[in-house]
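In this view, the complex is presented without one of its protein chains, the others remaining in place.
Take a look at subunit A:
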Amino acid sequence: MSKNWPLWEIFVRSKNGLEHRHFGSLHAADAEMALENARDVYTRRNEGVSIWVVESKNITASNPEHNGELFEPAQDKVYRHPTFYDLPDEVKHM
């Protein structure tokens, strides 16, 4: 037979108050096993309090070749930053 175990992406919240962060990936037969394996592979030293697993094929990623049209337009929009606006010196905090 031999059907390969699919690949899963592992996200771990290292402590409450922080977001889940991508830690790596692993192979597992299903989501439940992916969680169990993620515990052993990525949290042997108390690195986490919560784990998410997502099958890798379900992730849609942007293509770095399109980085120009995706991300460059934000570069010339300086008016989205507070430093763009002139304030009199008398205004200390705003």
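Throughout what follows, a contact is a pair of C-beta atoms (placed from the backbone, for glycine too) under 8 Å apart; a residue touches a chain by one contact, two chains touch by 3 or more; residues count from 1.
Criterion: contacts and distances are computed from a predicted model.
Set against the options "3-isopropylmalate dehydratase large subunit", "Lipid-transfer protein", "Thiolase domain-containing protein" or "1,2-phenylacetyl-CoA epoxidase subunit A", the UniProt name belonging to the omitted chain is "1,2-phenylacetyl-CoA epoxidase subunit A". Note that of A:Gly17, A:Pro64 or A:Pro88, the residue touching the chain absent from this view is A:Pro64. Mapped onto subunit A, contacts with the missing chain fall at residues 1-5, 7, 24-27, 29-30, 33, 40-41, 44-45, 61, 63-65.
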